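Quick notes on the structure that follows.
Here the complex is missing a single protein chain, while all its other protein chains stay put.
Our next item is subunit A:
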């Protein structure tokens, strides 16, 4: 088939004029994607950043005005925002770190020659394929105080009274973090597994011959090989988690009393419930800035001194 295509194009090429026109073909190939990207992604992003310095509001008749740093000054004193910011960081770290270790464990298992590995691989993908809204609904059913399986299991194990996990102020954040870990496991596992399968087998065997134990082999052979992927996926997970919306929106809507109000939920409310476009855009800018700084520190630190 490849040969046929190749010869066909040769023939048609012969019919083309023999002089070689300046090749603008590349532009025709790029423009169909480039224009939407510029108009609907790069443009809006810059527009969004600009909005942060205006008093833009939804449904206002007066023209929008530049107000400089006023939004940011207001943000500084907005304790609700910083509460939500703190919750966002707790959530992002609380999800990303345990998820990484759980996924690493699963990936190491799936990399072994175990029976039912195919089944495990197939099942491990389920959370990835599901709509986030369905994941939220599903876990609402699990956590449901009366009809949920969690309370039922706990009480039949004699582990005390059931509780209302998602509406209890003490448990809500923990409960949504568990869902976050569950939902993001597949991507992380698949990424790490891809890294593991790229680990040189001979090195592993050589280390085993030299009498290196499992932990030593992992430290000296496996970890260096998967480190770049591990860094990349945990950095990405952190960003995605910090910016996540749908899961927690469906689970708790940010409640009880703001205990699970992630920054994105807060910004969404500001923008589309109260119509404060400029203010919400300023929040977005602060989120980007803080995330970038944290990530820069994390990546630089890891890349420099990772070998202990």
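We take it that contacts are C-beta pairs under 8 Å (C-beta built on N, C-alpha and C of every residue); 3 or more make two chains touch, one makes a residue touch a chain; residues count from 1.
Just so it is clear, contacts and distances are computed from a predicted model.
Q: Per UniProt, what's the omitted chain called: "Hydrogenase formation protein HypD", "Cytochrome bc1 complex cytochrome b subunit", "Oxidoreductase" or "Carbohydrate ABC transporter permease"?
A: According to UniProt, the chain not displayed is called "Carbohydrate ABC transporter permease".
Q: In the complete assembly, which of A:68, A:131, A:224 or A:257 touches the absent chain?
A: A:131
Q: May I ask which residue of A:75, A:95 or A:283 touches the chain that does not appear here?
A: Missing-chain contact among the listed residues: A:283.
Q: So that we can see where the missing chain sits, which residues of subunit A does it touch?
A: 1-2, 5-6, 8-10, 12-14, 16, 18, 20-21, 23, 25-26, 28-30, 32-34, 36-37, 40-45, 47-49, 51, 56, 102, 105-106, 109, 112, 114, 116, 119-120, 122-135, 137-142, 144, 146-149, 152, 182, 185, 190-191, 193-195, 198, 204-205, 208, 228-229, 232, 236, 239-240, 242-243, 245-246, 249-250, 263-264, 267-268, 271-272, 277, 280-281, 283-285, 287-288, 291-292, 295
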